[in-house]
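Here the complex is missing a single protein chain, while all its other protein chains stay put.
In this document, chain identifiers A and B correspond to the written order of the chains, with residue numbering beginning at 1 in each.
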Amino acid sequence: MVPIEHIVGLSALLFTIGVVGALVRRSLLAMLISIQLMLNAAGLAFVGFNRIWQGSEHGQAIDGQVFTVIVISVGAAQIAVGLAMVLALVRNRDSMNVEDMSVLKW
Amino acid sequence: MLAIVAIKCGLLLLVLLGFLVPAASWIERKQSALMQDRVGANRAEISGARLAGLLHPLADLVKLVSKQDLVPEGASRALFELAPWVAVIPGIAAFAVIPFAGVYPFADESVSLVAADIDWGLLHVLLAAALASFGAVLAGWSSNHGGARLGAVRGAAQVVSYAAPLGLSAVGVFLVFGSVKLTDMVVAQDTTLRLAGVVEAFGVAVPGWAQGFPFTIPSWGIVLQPLGFLLFLTCVLAQQGRPPFDSSESGGELAGGYRGEYTGLRGGLFDLADLLGLLLIACLLTSIFFGGWAIPWLSTDAILGGLAPFVGEALATIVCVALHLTSFLVKVLAMVWLQLLIRGSLPRVRYDQLMDLCWKRILPLSLANVFLTASAMVLVGAVG
Partner (left out) sequence: MTLISAQVYLFYGFAGLAVLGALGSWLLVRNAMAAVMSLIVTVVSLSVLYVLMGAHAVAALQLLIQAGTALVLLLFVLLLVNPDPGGFGTRDPGQVVIQIIGAAAALAVGFVIAGTVSVTLPLPAEAAPGSGGFRELGVQLVTVYAVPVEAVGLLLLAAVVGAVVQTRQEGR
């Protein structure tokens, strides 16, 4: 169907957009959005590789998809904790800008 | 293949939007009126023929079309216009997995009256409800209005919170019927259980005359999962935001909640989403707990076997389809009646009471239901 490099390329592209977003954005919620994007990109790579190694002797035919399910679950846990932190921080500092939370900086 | 699917989808849209939704709207009005000891809306007429208010859905449509289209100041226009569609389209898509009738042989392939017999059956409905909740959130945000935003927060929290116990109460059903697909569930309810079986489990022999017709009950979901039925009913009502769990769109408190700023046809779309929710709950309860299209004590084989020698295969199949569709419709109407009965009798549940109910009472109960169901199945020996 589609060559595997294209799927991995798409995953890499989404991942880098997520990484750049997480590094560059200054609002907490925007950083969380970029982190979710990174997780999705990783899941895509797993499903793509699962399709390649399906019929082979390297394991069950559905291993990669199990990994993706676990990645998605971990992503849900992470976003729950991340959002709780955002709520607590906003209550304390009254701002969502990361630059206002620089108490530990030099 | 593709043509059959297209025809089924087209028919589904037609029946849903053209017949079921207006009928549900009329039933809602008339039943509320009867319960409150008044006459209800009966003024809409076409050249003098009033038809007891049956023309009111049409009149509503004309009224909504002719209303002024307002967009609040400071609102994000694109999102404001998108929100009602996001609420309605998944609502319609959820009906794709409801089995309106069974599987019948037709021109040497078997056709099932389900728009899409997807592998993940009931989960599709959960998905559609989750996606439709975005409509409320979008509407609340883009209305640029405090009450709308609060309503959206409540609506989103309600849908997400009740999705968990909804899934868990459905797990009991999955265990009992052995499948996630609604079609399989209805086929499993097309049989009867012998009451004698309960007695025989204790080693008592049952005489022959007690094995047959009056001593059997149809193996409906509500017989096999009574607690599951109550939990599922509560959760699905709460998730769709039906009364008495409609605190997110309370007309009196939040000035209409997330739909307060919507006028004309766009507001009408939210009403459409409401009615679709009513019908979806009715169809779900029918398919899972009340046998779907199956006629109690009269299985498909009995009908076909009984009629085919007299009138031939084709006519027997057509009669069977008609009987099943009628059975489905009657049960759906009964479920609509049940929901409107609940709506007319119970006061609105306050938001914090709603969340308390979900996390502290319904969730533990649904976990207990799963545990009880699994234990019962192991004891009866139905596992494997």
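Rule of thumb we're sticking to: a residue touches a chain if its C-beta (ideal position, glycine included) is under 8 Å from a C-beta of that chain, and two chains touch if they have at least 3 such contacts.
Keep in mind it's a predicted model, so treat the numbers as computed, not measured.
Engineer: Where the complex has a chain not shown, which of B:163, B:188 or B:321 is the residue touching it?
Structural biologist: Checking the options B:163, B:188 or B:321, the one contacting the hidden chain is B:163.
Engineer: Taking the full complex into account, what residues of chain A touch the chain not shown?
Structural biologist: 1-21, 23-27, 29-30, 32-34, 36-37, 40, 43-44, 47-48, 50-52, 54-55, 60-63, 65-66, 68-70, 72-81, 83-88, 90-91, 96-97
Engineer: Quickly run down the residues of chain B that touch the omitted chain.
Structural biologist: 74, 76, 78-79, 119-120, 123-124, 126-127, 130-131, 133-134, 137-138, 140-142, 144, 149, 152-153, 156-157, 159-160, 163, 180
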